[in-house]
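Step one of this worksheet: look at the structure below.
Removed: one protein chain of the complex. Kept in place: all other protein chains.
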Amino acid sequence: MEQAATFISTSKGSAKRKLYGNISVGVSGFAALVIVSIVVVIITTVIIGGYKNFTWEFLTQDPTEGMTAGGIFPAILGTVIMTMLMSVMAVPLGTVTAIYLSEYAKPDSKFARTIRFAVNTLASIPSIVFGLFGLGFFVQFVGKGMDDVFTPGTLVWGQPNILWASMTMGLLTLPVVIVSVEEAIRTVPREVRDASLALGATRLQTIRKIVIPGSLSGILTGMILAISRGAGEVAPILFTGAAFFLPQIPHALTSQFMHLGYHIYVLSTQSANVDKTIPLQYTTTMVLLLLTFTLNISAVILRSRLRNKLK
Amino acid sequence: METMEIQKNQEAGTPEIKTVMRSAPRSAVLHYETKVSTRDLNLFYGTKQALKDVSLDIPVKQVTAFIGPSGCGKSTYLRTLNRMNDTIPGCTITGEVKFDGIDIYDPKLDVVELRKRVGMVFQKSNPFPKSIWENVAYGPKILGEKNKTTLNEIVEKSLRRAAIWEETKDRLHHSALGFSGGQQQRLCIARALATNPEVILMDEPASALDPISTAKIEELIFELKKEYTIIIVTHNMQQAARVSDITAFFYIGELIEVGETRDMFTNPKKKQTEDYITGRFG
Partner (left out) sequence: MPQMPSERSPLTLGKKIRFFEWLIESGIRALSFFSFAAIILIFIFVFKEASPIFFGKSEAEKTAAKDSLASVINSQSKSVPDTSTVHEKIEKVIKGKGALKGTDVLVKVDEKGNRKKVTTNGGKVEQEEYDPFADDTKPSDTVKKAEKKPAAIKELPKKTPAVIGLSAKEKKDSIQKANARIAQAIKDSIERAQADALTSAKDKAEADSIAAKEKRDAQESKSGTNLGKMLIGNTWQPVSTVPKFGMLPLIIGTLKVTLISLLFGAPLAILAALFTSMFAPKWLREIVKPVIELLAGFPSVVIGFFALIVMASVFQDFFHYEFRLNSLVGGIAMSFAIIPIIYTISEDALTAVPQALKDASTALGASKWQTAFKVVLPAAIPGVFAAIILGFGRAFGETMIALMATGNAPLTSANILEPVRTFAATIGAEMAEVVFGDQHYNVLFLIGSMLFIFTFTLNSVVEFYVRKKLMRRIQGL
């Protein structure tokens, strides 16, 4: 009621209101501007620092001279291989799980609610905890266990490697995939599903012909975003398989691998000569940003394309 | 074929038709062969009872209309007839629903087989986000029809029967979502016809449409009843009076009265029916 009273204001109040209005728009606009400029500054700094080295040679050569020169090919390749392994594990599993959760599990059952809560929680768990899990479970428990059984006395699986790193990362992205795919599936209206069922389609036919095509853009977007998250994360692979320098590219699941993000981290914090490698660091960062942005932007384009197609 | 004859008789002279009594034994339905019958049907959403002891016989190749205020259970009842309530969690059903004498809630019944025979048109037009052709061909495809020529024939025939062929024949491969609400709803009817069901359930098919589209749909229903058993839920009493042969009045989950549409609207037997028809509530 008080508010209502103040709304009916005199001309003097009106001037004051206008001032407040301008201030509030100005302050909030300024906040938006600050954030936008942070983004712009980071991107431009990285580009200014990195474009000079951004050459074909840099992308395709191995590091040389104690990492102070040469390219980052093994890191790019390592990132790509790890991301692919991760996607092969997380994307189908996550998609199927999301389909199960949204189409088969009773939506209000305790079971479905528990799982959904666990998935949501897992999606917000710090990535370093996944790293811990990967080290403790995959490397120490599964890997060591396999070694004890198959090759007692030698270390084959019981040490960090690309497989364990990908699996750790896969677990990290699993909830991301589940949540986004489920969200996409939920955009298919209930009525359309009912129509299909009423025509005599089975549940699986409905899923295959109506639900999945209808939410395909959302599913793909979710997958790509999950992959981009996986490609950019470093914490989970810190001790599950990433290596600072490797003379050869990963040739087996038991090899370690180089990773763009990890490369940036070690170069900027642990290399012998930080100053000397700063241009390389910038360019590596640029490549990583480029990679994740490409994934993100392709997700956006894909989404809008598929939307248009449906119209 | 027997039923066809009855149909013809009906059209030729207006036969004297006795009211279909609620809870009446089957023999009491004199002129109609029963297509779907329910006995003591109770339906619960969780602990909330949505239908209470509904017993009703639905005659073959007639239009049966369910009327009643919103939330009275008429749509719920409609959905029990093709077991669409199965998809709603926490929904339990007791009693008996028979389709051609087969209990459709028998655990041994294949619900897909039932739904092949019972088509449904929903309140909100819900075409698939696909082309017209694919919408209509969806049902036959699901049922195993792969021949493209046959599918084309089915699509054309269904669209013609749904009186939408002329409007869509040039745009068969356009997305169904680009059509108007009325066209979409007729497309949905065409889609339901494509599987050639025996019964068509219509859940307020015209409630979201303009008067012209509504008129078209009503015309269509009138045409369709020659071949199909039609059950329509409506909140529009004029519509029920216009299109239906039998009317059933539902109120708070109970079937209050059922009878010949003419009788029902001119001479309701129950007070509640009268109140509703005369607009005292609802």
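Note that the chains are named A and B in the order they appear, and that numbering of residues resets to 1 at the start of each chain.
Quick note on the criterion: a residue touches a chain if its C-beta (ideal position, glycine included) is under 8 Å from a C-beta of that chain, and two chains touch if they have at least 3 such contacts.
For clarity, every value in this text was computed on a predicted model and none was experimentally measured.
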Among listed residues A:38, A:84 or A:301, the absent chain is touched only by A:38
Looking at A:59, A:80 or A:132, which residue reaches the missing chain? A:132
By the contact definition given up top, give the residues of chain A that touch the hidden chain. 3-4, 7-8, 17-18, 20-21, 24-25, 27-32, 34-36, 38-40, 42, 45-46, 63-67, 92-94, 96-97, 99-101, 104, 115, 117-122, 124-133, 135-137, 140, 144, 153-155, 158-160, 171, 174-175, 178, 202-204, 228, 231-235, 238-239, 243-247, 255-256, 261-262, 264-266, 268-275, 278, 281-282, 285, 288-289, 292-293, 296, 300
Quickly run down the residues of chain B that touch the omitted chain. 1, 99-100, 102, 104, 106, 108-110, 112-114, 117, 140, 150, 153-154, 157, 194-198, 227-228
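To be clear about the criterion, only the chains that are shown with their structure count from here on.
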Touching chain B in the complex, chain A uses residues 106-109, 189, 191-202, 205, 209-210, 213-214, 310-311
How about chain B: which of its residues touch chain A in the complex? 82, 84, 87, 89-90, 112-113, 115-116, 118-120, 122, 124, 126-130, 138-139, 142-143, 175, 177-178, 188, 191-192, 195
